[in-house]
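The other protein chains are all here in position, but one chain of the complex has been omitted.
Read from first to last, the chains carry the letters A, B and C; within each, the first residue is number 1.
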Amino acid sequence: MLAIDAAAYKSPWRDVHPAVKGTLFGGLLLCALALPAWPGAAITAVTALVVAFGPAGVEPRAFARAAWAPLLFILTGSVTLLFSVGAPGDAAAGPALGPVAWDPDGLARAAEIVGRATAALLCQLLFAFTTPLADLLPRLTRIGLPAALVEMVALIYRMLFVTLDTARRIGTGQAGRLGYATRRAWIRSVGSLGAALFIRSYDRAQRMQRGLECRGYTGELTVLVDALPLRPQALLAAAAVPLLVAAATIGSGVWL
Amino acid sequence: MSPGGAPATAPAVLAGRDLAFAYDDADPVFTGLNVAVAAGEVLAVLGPNGGGKTTLLRLLAGSLRPRSGEILLDGAGVPQSRRGIGGLRRRVQLVFQDPDDQLFSASVRQDVSFGPLNQGLDTDTVRERVDWALDALDITGLAGQPTHLLSYGQRKRVVLAGALAMRPSVLILDEPTAGLDPAGVESLLATLEGLRASGTTLVVSTHEVDLAYRWADRALVIDHGVLGVGPVRQVLGDTALLSAARLRPAWGPAVGRALRTSGLLPDDAPDPRTPEEVAALLDSDR
Amino acid sequence: MSPGGAPATAPAVLAGRDLAFAYDDADPVFTGLNVAVAAGEVLAVLGPNGGGKTTLLRLLAGSLRPRSGEILLDGAGVPQSRRGIGGLRRRVQLVFQDPDDQLFSASVRQDVSFGPLNQGLDTDTVRERVDWALDALDITGLAGQPTHLLSYGQRKRVVLAGALAMRPSVLILDEPTAGLDPAGVESLLATLEGLRASGTTLVVSTHEVDLAYRWADRALVIDHGVLGVGPVRQVLGDTALLSAARLRPAWGPAVGRALRTSGLLPDDAPDPRTPEEVAALLDSDR
Partner (left out) sequence: MHIAEGFLPPVHAVAWTAVSAPFVIHGVRSLTTTIRTNPESKLLLGAAGAFCFVLSALKIPSVSGSSSHPTGTGLGAVLFRPPVMAALGTITLLFQALLLAHGGLTTLGANVFSLAIVGPWVAYGVYRLVRGLTRALPEHTSLGLAVFFAASLASLGTYSVTSLQLALAFPDAQSGVLGSFVKFGAIFSVTQIPLAIIEGLVTVIIVRLLIKA
């Protein structure tokens, strides 16, 4: 139903321990943010793409579809860096709102931001594309989050698909009755969809209460989480990649 | 029976030509599917879950876009533009299996008025349409009720009224009898019989071979493509075809054959459609 | 047939005595209802929507408290205390019609482990139970799938596995075939047949008279009270009773009667249960 989520369950890396993937992609994310943007971001981005389309087996089209919306935000946001407002020379005089002018350093700054953010985005997407939340969420207690919160997050994760499915069905039904044919109808349709969803959500919660009580529910949603083997070698290998990226970046800085 | 959908004798009011569809990156549900719905007929669509029944109905109603092929309304291709789809939806209404998918307003009356209002009709006409549709489904008494307090069967009727209030030429029903008890099924069938009599073309999907047998003019059996199409007696009497579509055989043809063999039924008599007809046969004999 | 539920010959593993229930301030669904489920039997509960089928099942499973009367487990009354209800739920499992009412975990394996963990079993036993239940329902392959990517029929199986993993003495299923296609129904019936063979007592509600006829030992027909109870052949062959409960007559008895009249079936032979049996009758004749 959600493309990234569906892809994560089909990922060849699905059975890799989330901690290993967290180390690899978290490390690369740090590289993207902390290393000098050139060539750090470029090396990180290339590494992430090689991992994604190589061993992690991410489907390129799905990856591209997921990436374009945040990329659009990154590009729009960095446009503002290309120009500055306020007449030159007025800078010291404070925030006077003068005419708009090209910023001579703007292009370099924008390129740096775009590079960094793109590399970081790729790392985040890679993690999402290879790590199913059903495997990740129950393990969040290990990093110290309260069990009650983790239980709530896991419950919301399950229920959001039920709600999403309801929303899609109602939306399709409304469209069939021309509910999205005009802007006015559209607003009316979204409003009534939202209200219907709220009522259904409340109803669903009550029905689930009954349904789970029959299974012995008394307030705790305890489940058995099977242990995934966490091999130290895998963790080391995962950590090695960002370290190599960092070394390559710093090394190239020395040589350049 | 040749796949490809034999053209109906009456002119097709709604048709699909060479339709192909796939959900996202999954395997295609079907490719090169042809179907034609004749004006005024009742067409039953049968097949296993996941075989493409609902997909086909949604394509015909403009609720999904075909990957290739086209939908024809009165013989003319429907363009896959916003305007084209809008025009299709004005003529063809699809009623989903689960009534909760189509009920979202606070009151029954408000819900039924949703479609006519979106058609841009003036309030007097909308009111007229709503009254007429509520009356046609025998639920005028429910008009002021909040939708979430209705029983399942009542909700099914309200959704049907909401589609009917748009005065469609073709009404498409996805599993309309699912979840209804036998009394509810009988009452729905009576309502649909009335619609058919008033000239509405009906396309109905169902699992229940006995029901389709009893009630449709033609049957279309699909499972990732057309397995068979034709008059119900011919298609649903074909045990091999039904078994290929993972459907249970109908009682009617099996019993008809047995009764003809035993001489209880003349050789040229049609098969019984209900257990009552079998009982009546015996009683008339005495 | 006398209302009041004739006692089964085998000792009743689960029973309701003089049950009355009403939702909030509404009229009572029923009063003074008696029912007894014999160990190892399959009891079909039939009746129109709104007639109290689901209410009765929920009372038997401890999911609703009777206004008056009591539930008996192995002949002993179940106290309406937290402890009493808890004890009942360990022995009696109810599977709802809508699987989404009982699935709360995104992982199939984790969800199935919920019930056994609530029984206070140690993790090794829980793991064993989960594996066994997944295997019994033939869904071991789904263990790693996320719940939200499963089909409706698959989710139904997962819920059933979750109930089974608690090793209940009595398994109560509310409309288990609703929404399944004929192939899905057949495969579910085969699974339940296996459970029955292993000694699980089953109580199953359904609209489908033909299905109950084919498959249950006894039938209970209710509509705001017991209309009839007894062996399926006797209860579901009673056309007047079925019509009083707004149920459609079954094909089997009608056809059986016709075939016996025509001499195709010996006078003491049982009614056919499926169209296939009718066909086989003719073929064996030749």
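Convention: a contact is a pair of C-beta atoms (placed from the backbone, for glycine too) under 8 Å apart; a residue touches a chain by one contact, two chains touch by 3 or more.
Remember, predicted model here, so these are calculated numbers, not experimental data.
J.: Kindly name the visible chains that come into contact with the excluded chain.
T.: Counted over the whole complex, the chain not pictured touches A, B.
J.: Among B:72, B:106, B:143 or B:282, which residue is in contact with the omitted chain in the full complex?
T.: Considering all chains, including the one not shown, the answer is B:106.
J.: Counting contacts across the full complex, list the positions on subunit A that touch the omitted chain.
T.: 2, 4-5, 29, 32-34, 66-67, 69-71, 73-74, 76-77, 79-81, 83-88, 90-91, 94-98, 101, 103, 105-106, 109, 113, 116-121, 123-125, 127-128, 133, 146, 148-149, 151-153, 155-157, 159-160, 162-164, 167, 171, 183, 186-188, 190-199, 201-202, 204-206, 208-209, 212, 218-219, 221
J.: Name every residue on subunit B in touch with the hidden partner chain.
T.: 105-107, 146, 148
Quick note on the criterion: only the chains that are shown with their structure count from here on.
J.: So, what's the distance in Å between the C-alpha centres of subunit C and subunit B?
T.: 30
J.: Distance-wise, how many Å sit between the C-alpha centres of subunit A and subunit C, to the nearest whole number?
T.: Whole-Å distance between the two chain centres: 45.
J.: Going through subunit B residue by residue, note those that touch at least 2 other chains and give them in order.
T.: Within subunit B, no residue contacts more than one other chain.
J.: Within their complex, state which residues of subunit C touch subunit A.
T.: Touch residues, subunit C against subunit A: 58, 61-63, 86, 89-90, 93-94, 96, 98, 100-107, 109-111, 113-115, 117-119, 123, 126-127, 130, 144-149, 162-163, 166.
J.: Can you list the residues on subunit A that touch subunit C in the complex?
T.: 1, 5-6, 9, 14, 132-135, 137-138, 154-155, 157-159, 161-162, 165, 204, 207-208, 210-218, 221-226
J.: Please give the residue numbers of subunit C that touch subunit B in the complex, ascending.
T.: Counting only subunit C, the residues touching subunit B are 47-50, 151-153, 178-184, 186, 207, 209, 239, 246-251, 253-255, 257-259, 261-264, 274-276, 278-279, 281-282, 285.
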